[in-house]
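Only a single protein chain was left out; the remaining protein chains are all shown in position.
By letter and in written order, the chains are A, B and C; residue numbering begins at 1 in each of them.
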Amino acid sequence: MIYGLVASALVALGLYGLVTQPALLRKVLAFNLLGGGVFLLFGVVAARGGDPVPQALVITGIVVAFAATALALVLVLRLFQITGAATIAEDETRR
Amino acid sequence: MEATPGGFLLVLILVAPVTGLLIGFAQGGRAAERIALWAAPLGVTMAMVLLAGVLHAQAPIVAFVGGWAPPLGLALRADGLAAAMLMTTAVIIAAITLFARADYTTLPGAPEARAPLAFWCFLLALWAALNAAFLGGDLFNLFVALEMLTFGALALACLDGRATQFKAELRYLLFALIGSVFYLLGTALLYGAYGTLDILLLSRTARSDAPTIVAASLMTVGLLGKMALFPLHLWLPAAHAGAPPAASALLSGLVVKASYVLLLRLWFWVMPAALLLAVAPILALLGAAAILFGSLVALRQARLKLLVAYSTVAQIGYLFLMFPLVAGSAAEVAERAWTGGALQAISHAFAKAAMFLAAGVIARGMGHDRIAGLHGAARVAPLSVLAFGLAGLSLMGIPPSGGFTAKWLLLQSALYAGQWWWALVIVAGGLLTGGYVFRVLSAAMRAPSPDFMPAAPVDARQERVALGLAIISVVLGLLPLAAFGLVLIGR
Amino acid sequence: MTLLAHLLLLATILAPLGLLATAVTAQGRLRLPALLVYAPLPGLAAALIAGPAPPLVIYADWLRLSLDLDAPGALLLGVAALLWSAAGAYASAYLPGATRFAGWWLLTLAGSLGVFIAGDLVTFYFAFALVSLAAYGLVVQDATRRARRAGAIYLALAVLGEVFLLFAFALLAVSIPGQSLAIADAVAALPNSLVRNETILLLLLGFGLKAGLVPLHVWLPLAHPAAPMPASAVLSGAIIKAGIIGLIRFLPFEGGIAGWGLALGVLGFLTAFYGVALGITQRNPKTILAYSSVSQMGVVMAALGFGLAAGDAATPLDAARYASHHVLAKGALFLGVGVALATGARRAAWIMAPVLLLVLSFGGLPLTGGALAKEATKAQLGAGVLGWLSALSAAGTTMLMLHFADRLRAGLAETPEASAPPGLILPFAVMTAGALLLPWWLYPAAVKFWPALWPVLLGALGFLALRNWGGRLPRWPEGDVLIFAERAAARVAPPLAERASRIEATLRAWPSAGLALLVLALLLGLAMAVAA
Partner (left out) sequence: MTLLLDLILGLAVVGVAVWTLAVRENFPAVIGFVAYGLLLALVWVRLGAVDVALTEAALGAGATGVILLFAVVRLRGGRAEIDAATPGPRQRLAAGILCGVVGLALAVAVLSLPDPAPSQAAAVARHLPELGVANPITGVLMAYRGLDTLLEAVVLVFAVLAIWSMAPDRRWGAVPGPVFPVQSNGPLSLLARLLPPIGIVVGIYIAWVGADAPGGKFQGGTILAAMGILAWVAGLWRLPPVASRGLRWAVVAGPLAFIGVGLLGFVFADGFLSYPPAIAKPLILLIEAAMTLSVAAALVLMVAGPPEGRRA
């Protein structure tokens, strides 16, 4: 049960980071914190029922989250290389 | 529910584009292009056979993957809604394939280039992902499908490699990821509460308790974020307007619909009716705000592609008006509203794809997409302007178009259900849509200045593809309504 | 016989569209203008032959598309088809080689004839939308600044009208018991509908906009002078009748509704006098004709209104008769303007004589078709105060139309020997003959001489007064009250859109979108928690 609370806290922290951190790198980091919380929630569910299915789901989830992180970081780097921008503050839609 | 005959077709529809993508990626750009060209007619044929099968059986076609029945295994289900969406997808993808040949062809013997390889592979990839999203019968399987969709959409949208695209796509990716996480949280809670994620099994057991409520709100909001329903649309205009035309057509026309179908499955299958009744007015209210805000902002856009993108923001709103009209209404009214909502999704897919393709051709011919400077566009790209106008008719809801039938059904069910305020929104949205479509057309029809020169020649085949899609969006309105009874099968 | 009737009804709509379809080839496009004269002929044949046949139902499922021709519909269909044909011939001489114009023309034609034969809500709405929206292409043909402004305003109001009608039709469809969408069933169910008043209001707004009911008339005096001559002719003669047939079809004359009838009648007379009052301040002959159309449609609507108030089931046919004269005569006059502008002073008599006859026919001069038209609405507008009002409006019309003839004479071609090409004269001659003679065949009646004559004389006196002292009248801009509306809209609309854009931009910033996401999640959860 403790880990259920830990998972909830991690989700709240990750969300807070994603919403308030302006730097892109830190947003990606916060997303991974958030992901850890979500997967832990699956773990709690699995542990309650002694059920391997949610564990399998988490493995799938971790792989997908890694792919997303890699993709996001490449985008961040390319954006930085081209424009030097480190945030996604609004400026491009009011052309 | 048992597995039914014909289930292999579902697997094929899913696996064929995946296999094509894998082989195309391994063999390089020209192979990918040829695979996509072959896959287009094959896909349309498979979708047609499936549609005919569902119509013939008047019941969903179901497959259990690996022979494992839920809750242990995964089910694929093609009900009427799924069959209709698969058909729409197949036709639009085939059209985009034809359209894109002019832009992304690799000549024999030429070295492989980045954009063509990525385009053809991700066209197949998005197709596979869309099929998976429409057929999936398991909430986690659908999560994987949504992720495939996000990655594919992202890659297609920044195909031109411009800095503005990267920024727009980062906004999209990060927001979509929050959406995914919310959705995933919901599935964790649902699994904890019910021990299954199969949509049909859940629909028989779901309760109105705390885990279900939290799961429902998280999953709903996650999907709304992925659909860019107002006020969660921050990423859509720049992302859809910045992509190459063939990609924009796909993103605006189809990709957002996958989350929509999933949302329908969540609310009209999984969740108990009591919860739906509480949420439906809120969703419709957001939809109404999307219609009004999106259209007003579209009216003020200086750029053609941004205008079309904001029109998507607005048109997505219509999809949500059906929630309070289906929930808690008499069977006949609910059927009408359901048909209207589904038809709106389909006709918007065709109309918006046509519009983006046409806008792309116009922008290339004119060398820019500033609306104020479009004078002479009707001379440079006459069929594209015509396609834009026809698609605009469907978006406005002028008869005899698919958009008209959809809005008429929604309007009628709103009045039947005694919720006339939604009818006002529908009509006001139509007026505003008329306003922004007219802005574009009147500029495009004006004679250019005498020294005007087109920036680039226009490909007549691309124009015809855009026109063809626009015509489909109009002709949908000429079909007898009974044809749309399809989307009621398995509801 | 029924089969032939059905084929003709179908051909009425499909012939113009089919002709349009030939434009996919370059050769077809080139041929198009010359074929305009033939496109309305199936409609004309349908009006003559297909009269009282059972309706043609196209889809048997619950969205029934049906075509139906009753007596008022046949009358208006016939004269409108005649006008479209004559104006089509005129157009191919007036605007040779204008293929895009021909395309819009055919679309508009299909809708214009379609409204007279539509038997169900959906078909009617489709036809109505087609005629309303496609006519935009006719208005902006000249591509001048003025034409574009007129076109934009026309389109905006047309779409607004569509919206009113869409609502009205949805309400009608909801009140029909069962699945039918037939107009007859809708009208039968209307008096007992729970939303009767709302429906009727929306119908009046939608159709009134098209027919020029004050203050919804503003597009007429803008669009008519801006459009090319043949387009003005069909606009004024045939297209605005879509509004009239709408009122005829959808108001429950059997049984009647006193309150709404009275309101429509009063507004109709108001429109009739308003059109005259503003028309006499104008100098452009086409603008004068447009205001005259407003006035004449006011008379038709007054007849419809008082007929509705009285529950007079003969009203539709009577009003259709009055309107059919307007189709012919106004169409003829617009064509005549083009002829006159190309004719020099030497031949002025040849053109001014028929114009004068037509002008007096509008006033109801005995022995003209106009007198018969006026006689047709005797049952609705003949008695008491209404009789006086209608006589006065006839006097006003005479005055206005003489003013038109006067202005037209001033606009004759400068070279005295100039003469219009036969391609323009012939259609004008046909329409003039039709306007003067056809009513005698279609609805003959005995007209009392003196009661028909004195309003014409009074109008002539008024015209003399106007010639002497009219210079002191204030000059109203074309479109009168629209100017104020435009100014108000210019003040209100941009800030509204600006505000929406600003709010939207704020919401699009990352942190606020994130917060919105969280708020929404909590809101949904809360709503469910309360419900559960």
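By our rule, a residue touches a chain if its C-beta (ideal position, glycine included) is under 8 Å from a C-beta of that chain, and two chains touch if they have at least 3 such contacts.
Every value quoted in this text rests on a predicted model; they were computed, and no experiment measured them.
Within the full complex, the chain left out of the display contacts the shown chains A, B, C. Between the chain not shown and the residues B:118, B:219 or B:386, the one that touches is B:118. Here the missing chain is touched by one residue of B:141, B:301 or B:329, and it is B:141.
In the full complex, subunit C touches the omitted chain through residues 511-512, 514-515, 518-519, 521-522, 525. Those residues of subunit A that touch the chain absent from the view are 1-17, 19-23, 25-26, 28-30, 32-33, 35-36, 39-41, 43-53, 55-60, 62-71, 73-78, 80, 84-87, 89. Within subunit B, the residues in touch with the undisplayed chain are 7-8, 11, 15, 18-19, 21-23, 25-28, 63-68, 71-74, 111-115, 117-118, 121-122, 125, 128, 132, 140-141, 144-145, 147-148, 151-152, 154-155, 158-159, 161, 166, 185, 189, 192-196, 209-211, 213-215.
Convention: only the chains that are shown with their structure count from here on.
As a whole-number value, the distance joining the C-alpha centres of subunit B and subunit C reads 40 Å. Separation between the centroids of subunit A and subunit B, computed from CA atoms only, is 26 Å. For subunit C, residues that reach two or more other chains under the stated contact definition are 508-510, 514.
Looking at subunit A, one finds that residues 15, 18, 88, 93 touch two or more other chains. The touching residues of subunit B, when paired with subunit C in their complex, are 171, 175, 178, 182, 208-210, 213-214, 216-218, 220-221, 224-225, 230-234, 237, 274-275, 277-279, 282, 286, 292-293, 296-297, 299-300, 396-400, 408, 411-412, 415-416, 423, 427, 430-431, 434-435, 438, 442, 445-447, 480-482. Considering their complex, residues 59, 61-63, 122, 125-126, 129, 133, 140, 143, 148, 151-152, 155-156, 159-160, 162-163, 166-167, 170-171, 173-174, 496-498, 500-501, 503-504, 507-510, 513-514, 516-517, 520-525, 527-532 of subunit C touch subunit B. Interface of subunit A with subunit C (complex): residues 15, 18-20, 22, 88-90, 93-94.
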